[in-house]
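This is the structure I want to talk about, given as C-alpha cells.
All protein chains but one are shown at their positions in the complex.
Entry: subunit A
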Amino acid sequence: MTTKLFGEPVRRREDARLISGQGRYLDDLGRHALAAAFVRSPHAHARITGIDVDAALEVDGLVAIYTWEDLPEGVREPLPLLIPHPALTHGRTAYPLAREVVRHVGEPIVMVVARDRYLAEDICSLIEVSYEFLKPVIGLEEAVSGAHLVHEDVPGNVGAHMVQEVPSADGRSALDAISAAPHTLSFRLDIERSASMPLEGKGVYARWDADDQSLRIYSSTQTSTSVRMALAAKLGLPLPKVEVIAPDVGGGFGVKIVHPWPEEVLVPWAARVLGQEVKWTEDRREHFIGSAHERAQVQHVQVGFDGAGRVLGLSVEILHDHGAYTHYGIIVPIITSTQLLGPYRIGAYRVEFSSIYTNTVQVTPYRGAGRPQAAFCMERTMDKIAQHLGLDRTEVRAANFIQPDQFPYDQGMIFQDGRPLIYDSGDYPESLRKLKDLIGWDDFPALRESARADGRRLGIGLGCYVEGTGVGPYEGGHIQITSDGRVHVSTGLTSQGQGHETVFAQIAATELGVPIERVSVVTGDTRRFGYAVGTFASRAAVMSGNAIALACRKVREKALRVAADALEADPRDLEITDGVVHVVGAPAASIPLATVAVLSNPLRYAFDEEAKRATQFATTGSMDRPPVSEGEEPGLEGKDYYSPTRSTFASGMHAAIVETDPDTAEIRILRYAVVHDCGKMINPMLVEGQIHGGVAQGVGGALYEKMVYDDHGQLLNASFMDFLMPYATEVPHIETDHLETPSPLNPLGIKGAGEAGVIPVSAVIAAAIEDAEGFPIDRMPISPSDLHALRRTGR
C-alpha cells in the first residue's frame, strides 16, 4: 500500500464547508417549517392546578397548543429509562409534557406551534399556568435527609444505591485493610455542577410525508439510530418509514446522547398530526434549564496505607446528585466508582454510592462522565498520602502504579458496559517520566524559590487517570466502490466536530489503497446505515474506525478476486495502489478499481460506455458458473461490524504550575502539561485538538463553571453572562507529549481520545493551588473569592 495515510496529520475534510458558511446545522434547515416553542415551569416543584390558554387563542399565526392531556397513547407515556440497572430501584423519568407535577425549573408543560418562533414565544407568554407550590428539594444534604420528597413514591429521595467490594489478594475487605494499615486518613471532597454546554443547543426538525406515510427527522443528536427506533416505537410507525439524520452538529459533549428528549418526541408527532413541517431550536436559556448537567458529588474517603505510600485499603462513599430524573440511568456514578482506581493497584477497595433526586435539571454524562470526579477523589487521596508521609507526590503514585508487565490487569469490578474492568495495555511509569520531564518537576523547587524571592506564590500539581474507551456493544461500517471509482463510506454513529469524515477516510484510503480525495464519509444518517449505538464514551474512532477497516478488508478481498479473474492472475499476487489493482512486480497488468466495480455487477443493460463491459454478451465468464457466484453479491461493496469483548483503556497524566496572587487570590495557570496515551493515533493533529478542547473544559470546571441554584431551585446563572466558560484569555498554553501503547484488543490498535483532556484537570489545579497555599483544597471549582475565604478561615 503506497497510499499510507493512517497516522498522518491529514487536514480535515469537513473544513471546506464549515469555514465558508456552507455547514448545515439543525436550525439552518426547514426555513419554511412551523416553529415550536414551550411553556416551561418557572418553579422547581409544584402541582399544576390549571392551564388557561384563552388569551393565546386570539393570536394570529397560532397553529396549535398541546398539553399532556392532548397527547395520545405512546406519546404521553414517560420518556424511556435508557439504561436500566438492578441497583436503580427507583428510576423515574419525565413525561414529555408535565403531567400534574413539575420537578425542576424548565420542565416543559405546554407546546405551542405557530407560524414563526417569535409568534410561538408570544403565545407561550400568554398562556397562564396556575400552581400549588410544593417544597423544593435542593442540595444533596437536604435531599438525603428525606424530609421532603422529589417523587412521592421514592423514600429518602434515593433512586439507586450500589456497593461494590474488591477484597485484597489475601481476602481482606477494604474496611479491614484500612483499620489494619500503619497509616490512615479520612476526609470529604466536593465537586459542583457544570454542563456540556455545546455552542449549538439541541434541535429537531420533522417532515411528515402524507403521500408516502413516512417521517423524516433531523435532530442535533449524538445517536440518530436510537432516536429512530425510539420514535418509531412511540409514534407506532413501521421502522422503515422513519428516517433520522444528524446534520452538522455544533458540539455535543454528552448532553446530546440523551434521547429521545421531550421535544424530539413532540415535534415529529406534531408534524404528523398537523401534516406540516415543524421545527424546534433550543435557545440558550432553555439549554441551561431544560437539558442536563453533570459532576455534582460529595465523596467521603477513608484510606489506609503503608510507609511507602502504597494503598492497602480504600473506601469511598459517594452521594451523587441526579437531579429530578434518571432518564440516562446511573451510568455517571457507576463510571466514577469503577474509574476511580486509575492507574493504580489498590490493596482492597470498597465503593458505595447513593444516587439522589433533587428538584434540579437531570444529571447525564458530560465529557468525562463521572471520571473527573473519580480522578479528583483518587488524586487528592494520593496527594494527601504524600503530604502525610512527607514523600514526593510522584513517588507515591509510582509506588502504586500497575507495571507494564502486569497487563492485562483485572481490577475485579464490572465496568459501565457490563463487562469486566480489565485494563488491556499501558505504560504508566513511562508516562510519569515523560510528564516530569515536560513540566520540569524536579526543577520546580528552585523555580518556586526564585519566584518567592520576588513576592510571588507558585505551586505545582499533577494528576493521573485511566479511561475506559471504545465501549460496545458494536458499530458497523459500509463501503461501496462505485463504477466512477469513488469510495463511499458510511457508519451509523454521529459526529459533533471530532473530524470523523477525515479519520474514517484515512482508514478507508489506507486499507483500500485509494487516494483520500476519492473517499467520502457519511455518519449519523439512518438512510445510509441503520444499525449503530452512538457517539459517546470516546468510542467513535475505536468502534466505527475498526468496523470500517474490517469492511474495507472485505471489499478489498472481493476487488482482488474480481480483478484476478479479469487479469487472469492469482489474487495473492495483486495489490492496490492509487486506486489501481495491479500484479506485484508487473505494473502493466493492471485494472482500475472503477472497472473492477463495473465488472463486479453483471449487467443486462448498458446505461453508459463503462457499463458495456459488464453486459451479458461482453463478459467472458465461465458458462458453467452463474454470473453471480454462490456466496457473492453484485456490486463492489461490503459491510462489517466491530464488537469488542470489552473496553480498551487509554491513560494520561497532567501537571500544572499555578500562581496565586497573595492579595487578590487570583489564580493563574502558568504552565499546563499533558502526556497522553490513546494507543495508535489515526491523526495526531486531531488527537491534539481533542486534548486541547478537553483541557479547556477542565479549566472551566476547575476555576469558573458551576451551576448556582438557590434554595427555591432557581438556576441563578442560566446565561453565558453568568455561567463563566473560558475564553481564549482563560486557557493556558497546553504543552503535550504522547505515548503510543497499542491496544491488543482491536485490529487498528487504537484507543479513544475524546474525553481524556478533561478528566484530571480539577485534580491537577487543586493540587497546584494546595501546593502554593499550604492548606487542603477539597472542593472544586475554586474561585478567587473561595480561595480568599479559605485563607481567612486559616485552613
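Of note:
Keep in mind that, in the parts below, contacts are C-beta pairs under 8 Å (C-beta built on N, C-alpha and C of every residue); 3 or more make two chains touch, one makes a residue touch a chain; residues count from 1.
In this text, contacts and distances are computed from a predicted model.
The chain that is not shown carries the UniProt protein name "(2Fe-2S)-binding protein", picked from "2-keto-4-pentenoate hydratase", "Acyl carrier protein", "tRNA modification GTPase MnmE" or "(2Fe-2S)-binding protein". Note on the undisplayed chain: of the listed residues A:Ser145, A:Thr645, A:Thr664 or A:Ser719, the one touching it is A:Ser719. From the options A:Glu107, A:Glu142, A:Glu200 or A:Asp321, the residue with contact to the chain not on display is A:Glu200. Mapped onto subunit A, the interface with the missing chain covers residues 11-12, 14-16, 18-25, 27-28, 31, 116, 118, 197-200, 248-251, 253, 283-284, 496-499, 685-686, 688-689, 691-697, 719-721, 725-729, 731, 733-734, 757.
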